[in-house]
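Note that this complex is displayed minus one protein chain, with the remaining chains in position.
Chain naming follows the written order as A and B, and within any one chain the residues start at number 1.
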Amino acid sequence: MNKVLKNSPTRQTPVQVPRGLVPTPFHARLEPANITQDWMGWSGFLSARKFQSVESEYFAIRNQATLFDLSPMHKYRIEGPDALTVVNRLLTRDVRKLKDNRVGYAVWCDEDGSTIDDGTIFRFTDTHFRLCCQEPQYTWLCDVAWGFDVTLTDESETVVGLSMQGPTSYSVLKAAGFEGTEGMKPFDIHHFDDGIMISRTGFTGDLGYELWADAEAALPLYDRLMSAGKELGLRPIGYDALNMARIEAGFMVTGVEFQSIHHALRPTRGRTPFDLGLDRLVHFDKGHFNGRRALLQAKEKGPRYALVALEIDGNKPAHQALVYHKGKTEAGLITSALWSPICKRNLALAMLKAPYGIDITADLKVEIYHDKEGKYDRAMVPAKIVDRPFFNNPRRAATPPALC
Amino acid sequence: MANQYDAIVVGAGHNGLTAGCYLARAGLKTLIVEKNDWIGGAAVSRELHPGWTYSNCSYVCSLLRPEVARDLDLGRHGLQVTPYEGGLSFMENGDYFGYYADHDALRREIKRHSPRDADAYDRFSRFVLQQCRFIRPLLLRSPPDPVRMRPRDIQELLYLLKRFHDLGPRQMADTLRFYTASVADFLDEFFECEILKAHLAGSGIIGTGLGVYSPGTAYVLLHHYMGEVDGSIGAWGFSRGGMGGVSQSLAAAFKEAGGEIRAGNGIEKFLCREGKVVGVALDNGDEITAKTVVSNMDVRRTFLNHVEDGTLSDDFVKAVKRFKIRGSSAKLNIALDGMPDFPSLPKGTILTQGDMHASQSLDELEQAYDEWKAGRWSKDPYFDMLIPSLIDPTLAAPGKHMMTVFVQYAPYELANGESWDGPNRDAMAESVISKIAKYSPNFRDLIVHKEVRSPWDIEREVGLTEGNIFQGELTFDQLLFNRPVPGYAQYRSPIKGLYMCGSSTHPGGGVMAAPGANAAREILSDLGRGQRAA
Partner (left out) sequence: MSNFDTIIIGAGHNGLAAATRLAQTGQKVLVLEQGATAGGAIAQSELEPGVFAPRYAHLLMGLGMPEIKTLGLQDHGYTPAVSDMPTIALCPTGRHVVLQGGTVHYADGTPHPDAAAYQTLTKRLTKFAAGIAQISRQAPPALTGGGWRQAVDLGKIGLNMRLQGKDDLREFMRVALSNVYDTVLDEIADGPLAGVLGFDAILGGHMGPRAPGTMLSLLTRMREGAQRSLPKGGMGALAASFTNAAIAAGVEIRCNSTVFEISVTEDRVTGVVLQDGSSLTCGQVLSSLDPKTTMRLSHIRHYDAEMVRRVRHIRTKGAVAKVNLALSEAPKISGLDDSLSAARWVMAPSMDALELGYNGAKYGRLPDDVIFEAVVPSLSDPSITTGNRHVLSAIVQYVPYGLQQGWDSNSNSDLGDRVIAALDKVAPGLADSVTAREVISPQDIEVETGAPGGHWHHGELIADQMLMMRPAPGMERYALPVSGLYLCGASAHPGGDVTALPGLNAANAVLAGLKRKAA
């Protein structure tokens, strides 16, 4: 039992993983640009909450063009003869119907049909995909792919992403010399010789693109865009402004609108895609996929929850507020809220418990507390369910986009 | 009148003190008798070498029920627990595994060893937390008696069944497996990385006469995760001033409530008349009377050593003898002249402020157990090593350090009837020290003093049978309504007025104070003073 520790003089200095938040490959540019130095943690990375002011960054999304560092997103390459089978086994939607070089929004579920996460699936060919999402999924992908001929690669740290959103974003692309993007429709993917890939995707409901590159190419890409966008108002933005645009666009965020079943301690916290209003993403006719049997049953029983868009009276954002029916029965909870500067309305996303939001949609009120200099004022404010997205501008989908 | 009390607690361990506190606070004139000159049982701090204070038995804190700490106002009485920042396992290839308390750092560290296991760890933590949520509310409740089925038993059984049912089918199945699986199989379901598994598996065998491949050890792991430090479930921490700090705060609370402690004389026997307890006789000949007597000793000591023959039925005595209390652990307490160098660790790492191990694989841990089965101490032992003086300035002078090393396995009975005293104890200590020295070249030179505690030493000093830290194995045939004796799991004994409050009772060992609190609740309910026991 006397094992001898190899203690040779050539032994390297001990490796230490970084503690605390680590910079993304864009940090060398973002750090000096950040006047406020208001950072937050995102998957262990330093991510800007804002650079100058939330308001100016928000309006840049709707007026000009903005850059948001997407690098902390988790990215997984799924490659091999069984790639299509595995992706279709993972996701609830039918990826066979997705054409090559197209992106699809997708959710995936556990065996009980509860949603694990949402994200985007990039189909390059039927043997090569990329999954892009908020939560780490590597172990889960390994489980889903067990027994299939695919190679899974975690590209989270080797691939970086920049989200360029706003009405002038196409013009920036043009000015930066990315040829061939005029024909890109929403969700199209375009590859460039220098290894850069552009998808016409985003999280703002506006005209926008996401640019993907190897980590080494991060800074040149950033510089190329910033110099091209100099006269087009291009500026880096932080999460707070993006989140406003996100709510206006009616997109949900895992961990905010619903809890991933992989993090929930209480079994009742699971939400099916139906509870989230994502029926269109569940394709029962494609054969088995994870959670299919449970979802078939759930479909039959009808949703237990409804994720709804609310328009609320007044101008006080209803953060974390409870929603009541007829002022007394608790019907649900506001998950995201804002005063929308572009819609000029008080908006929110809410998770209502069935039958509210499904059969019962009238007589809803939201309980909002205002801190009036140390005294809380409680108001029951009428709210009505409206269609998502709140913000819908034709420039989002116009092809080719207008040049500015 | 000096020797007449309402209640006597025998043994000033943390459970005895806890029970004493609750009784005294309910207005009973309560006396705690303790055989040692000091109090605390296994939760003690002792200056055994001038300038160095050892937590010479239990050494870290997590399981202490927050309800008890709040009820007894232990914070005001001096209890202070600082959670630790990490932990590590040394690796034979010159690397190490760092178990950071910080989630991002831990994730990166696991990824360094196995990309696949990084997210698996999140799944593992969630799973353990789900199980903790299920079990924690049960700790401060008395187990039901599923045979007698009085209304309180039926009520409690229904409560248990409802809680179980509320888990939903998935978690129900997971729970059943968790309570019956081995820690190795349990970890295998989550992880592929051997060093990670070895690091985590230690919790499944500490204090236990089972190996990592033995069914039931997954529960022992849970037992070590169901504590908390100030709301952080599963966290462990250092008690300021050593583990004696816990006992001192309890003693202070007890005295404030009007309780009295007599240390220095153990009991000779429980005095019984016509099936009722009437008091205790001390080993100095004193007799003290009380209608309620609570034993903090383990169940074997209580009924086999201190009750007059013929008082108890043969069946009960047999059941007590059958209760497994197995010595499996040893302890080294070491005074160090300085902080040892660990060349394989990054300079200035925070990881040494937590639990350190050097077990490489599940097989290595199991082989350590094989030796225990054969009546030998492990030549290549599992150890749980900490240096509390890194964050607690009260234990050693600045720059000096106190190290505590918990060692698994050391059998109570050595093969061939050999004695622990003398060469065996020294050789056992040497096997531990040489294992540590593999990772710290200057470790030996820094040793100023060491205290080596074999199972015999622990038994002699603390009074724990066989030196078993849990006052009885935590196997599933000895939990809940089977602990310590089927039919007597509700802290009462066949002798009216004589109660048990030690770790032999539900929910078992660790510095948890739950048995003490539960026993007190039952006593007060019998006396018509408390709420009806739940």
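One rule holds for everything that comes next: a residue touches a chain if its C-beta (ideal position, glycine included) is under 8 Å from a C-beta of that chain, and two chains touch if they have at least 3 such contacts.
Note that the structure is predicted; figures quoted are calculated from it, not measured.
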Residue of B:Glu189, B:Glu260, B:Asp286 or B:Asp526 touching the missing chain in the full complex | B:Glu189
Chain not shown: contacting residue from B:Glu47, B:Asp230, B:Glu308 or B:Asp370 | B:Asp370
Which residue of A:Asp143, A:Glu157 or A:Asp240 touches the chain not shown here | A:Asp143
List the chain B residues touching the unshown chain?
-> 146-148, 168-170, 172-174, 176-177, 180-182, 185, 188-189, 210, 213-216, 315, 322, 324, 363, 366-367, 370, 373-374, 475-477, 481-482, 486-487
So that we can see where the missing chain sits, which residues of chain A does it touch?
-> 85, 89, 110-111, 140, 143-144, 146-148, 287-288, 290-293
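One rule holds for everything that comes next: only the chains that are shown with their structure count from here on.
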Which of the residues in chain B end up touching chain A in this complex?
-> 92-96, 98, 100, 102, 104-105, 107-109, 111-112, 115-120, 122-123, 126, 129-130, 133, 167-168, 170-171, 343-346, 349-350, 367, 379-380, 438-439
Would you pull the chain A residues touching chain B in the complex into a rising list?
-> 1, 3-7, 11, 13-21, 41, 44, 112, 136-140, 142, 154, 262-263, 265, 267-268
